[in-house]
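Structure, as structure tokens:
Complex shown without one protein chain; remaining protein chains in place.
Going by the order they are written in, the chains are A, B, C, D and E; count residues from 1 in each one.
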Amino acid sequence: MNTLIVVDQPPYGSWAGREALDMVFSLAAFDQPSALLFVGPGVNWLRSNQAPSGINQKSVEKNLSAAPMFGVEAILADRSACERFGLTEATLVAGVTLTDSVPDTLDGYRHVAFAG
Amino acid sequence: MNTLIVVDQPPYGSWAGREALDMVFSLAAFDQPSALLFVGPGVNWLRSNQAPSGINQKSVEKNLSAAPMFGVEAILADRSACERFGLTEATLVAGVTLTDSVPDTLDGYRHVAFAG
Amino acid sequence: MTEITASSDTLHIVNKAPDHPRFGTFLRALSDTDSVVLIEDAVLACTDPSLRLPKSCVALTADIDARGLQDLQPAPHMISYGDLVRLTEQHEQIISW
Amino acid sequence: MTEITASSDTLHIVNKAPDHPRFGTFLRALSDTDSVVLIEDAVLACTDPSLRLPKSCVALTADIDARGLQDLQPAPHMISYGDLVRLTEQHEQIISW
Amino acid sequence: MSKAIAYTIVITGAPWASQAPQTALMFAREALLAGHRIDRVFLYGDGVHLASALSTPPSDETHWPRAWSEFLEQQNIPAAACIASALRRGVIDETEQARYELAASNLRAPFEIAGLGEWVEGNLKSDRTLYFHGSH
Partner (left out) sequence: MSKAIAYTIVITGAPWASQAPQTALMFAREALLAGHRIDRVFLYGDGVHLASALSTPPSDETHWPRAWSEFLEQQNIPAAACIASALRRGVIDETEQARYELAASNLRAPFEIAGLGEWVEGNLKSDRTLYFHGSH
């Protein structure tokens, strides 16, 4: 039963993205096939060189890079949203697969959920 | 020191509009000049015939109609937002003044605040 | 509401106001044959005929009434909470936006 | 940041992401001579040159860095929390969006 | 009627900040009336505030935490608040109170504190997992 967790909130301003990550790691821990999809301003989670020490938060870059190792099958991102926020191959974290069709991506999963 | 409290959240889905009303009533209770401005989906607070018993909430229509009596100086609404949500003279609650320029309206107040 | 036949298409349950960014994401994710239920703030979408909502789109009566949209023209198709349960029976894939 | 002269214009402090409806309301409420500080999620507006932000618009360094926008071109004008305090000294009317 | 269906219900919106607990309760009542089963209710993110034992709305407003508690107890439905969400947001049971040496606990019965594993198990066991989010 494959599950897609969708993140559409930008990083640091709210906790929704972190809580989405916890969901997908939890699925992976119980050996459930799962993937992450970043859309809208949510794609900003995927920018490299995040340095949140000035706002006293932890970066999620490390957690994201560990996702494949923990069994998360894919980190997907909406290409048009990446373009809108100026995210290029040079500024995206490693391991992200861009999708050209959000509807097609959603169709590939039995469960689709947001963290909030 | 006149204060404008702005409501941009639609009714019933969140508490922000009710908490904005509490703010303006509180100003009025302390004899501070104050007014309410509804913008964006917030204008939907101003539709007549709200019947929220089916969602177990109380209507704010009565509170709004009592606002002038309590000393709230004006209930303002962005005309373009009203048009967008299909609010006409026939469906607006009584006592609303439409504004054609939100910037001009904001300029008229020393304090401008949202409830959240 | 009349009887609904079983469907392998997606049921979208939308609770965000039409100007919320997630409402836009929902619209882009919609396929022609999907079913849509507007609940909570999303029923305000019924006031805007320019939104490209499918003809089969329905809205929760309790949320329509709460917001004073009972007499809207054209009238939205309205359903009860019980009808919403029946729609979730009929759809295996459900997305809550 | 260089010294700011006293101003009777409005200081807008914006913390919403650029696709948040309130960001649009803020843009419509903006007068030519107003000052703007982008904080929190609003610093993402610096990635979109098509947004009509005034030239004097500044962004909080800590929020820019957190989101990995240090090397953005064109580089936004950046300020510290201390600079933000100075801006609030200089403006009597402040709107937090 | 079609065959009975088992639901897991996830609530991520807080009372008095969203309509999620209200819509979810209306849905849950109708689901049982239609002959279906609710395997469990899981509170996540801001939704954990629904499990506060200290919420005290004005007496003329619906008391959503109490209404949910009564429904869960009457129907004997297990309900849990996610431990990570709940600890951050100050929703604490007696075990966590002892562990972290806090001055009080405030979890409303019959809600329990549990990990995301409860949610994963719900996804696997139930025919449908339904989410009720905040409006933001």
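One rule holds for everything that comes next: a contact is a pair of C-beta atoms (placed from the backbone, for glycine too) under 8 Å apart; a residue touches a chain by one contact, two chains touch by 3 or more.
What you see is a predicted model; the values in this text were computed from it and never measured.
**Student:** Identify the visible chains that the left-out chain touches across the whole complex.
**Tutor:** The chain that is not shown is in contact with A, B, D, E.
**Student:** From the list B:A51, B:L92 or B:A113, which touches the chain that is not on show?
**Tutor:** For the chain that is not drawn, the touching residue is B:A113.
**Student:** For subunit D, enumerate the residues touching the unshown chain of the complex.
**Tutor:** 6, 13, 15-17, 20, 39-41, 60, 62, 80-82, 84-86, 88-90, 92, 94, 96-97
**Student:** Mind listing the subunit E residues that contact the chain we can't see here?
**Tutor:** Counting over the whole complex, subunit E touches the hidden chain at residues 14-17, 45-46, 49, 52-58, 61, 65, 84, 87-92, 96, 100, 102-106, 134, 136.
**Student:** Could you pull out which residues of subunit A are in touch with the chain that's been left out?
**Tutor:** The missing chain touches subunit A at positions 9-10, 12-15, 55-58.
One rule holds in what follows: only the chains that are shown with their structure count from here on.
**Student:** Tell me, which chains sit next to both subunit B and subunit E?
**Tutor:** C
**Student:** If you tally contacting C-beta pairs, which pair wins, A-E or B-D?
**Tutor:** A-E
**Student:** Considering only mean CA positions as chain centres, point out the chain farthest from subunit A.
**Tutor:** In terms of C-alpha centroids, the chain at the greatest distance from subunit A is B.
**Student:** What's the distance between the Cα centroids of subunit B and subunit C, rounded to whole Å?
**Tutor:** 27
**Student:** What is the distance, in whole Å, between the centres of subunit C and subunit D, each centre taken as the mean of its C-alpha atoms?
**Tutor:** Once rounded, the distance between the two centres reads 37 Å.
**Student:** Residues of subunit B that contact two or more other chains, please.
**Tutor:** In subunit B, residues 10, 12-14, 40-41, 55, 57 touch at least two other chains, as defined above.
**Student:** Where does subunit E touch two or more other chains at once, residue-wise?
**Tutor:** 19, 23, 26, 131, 133-136
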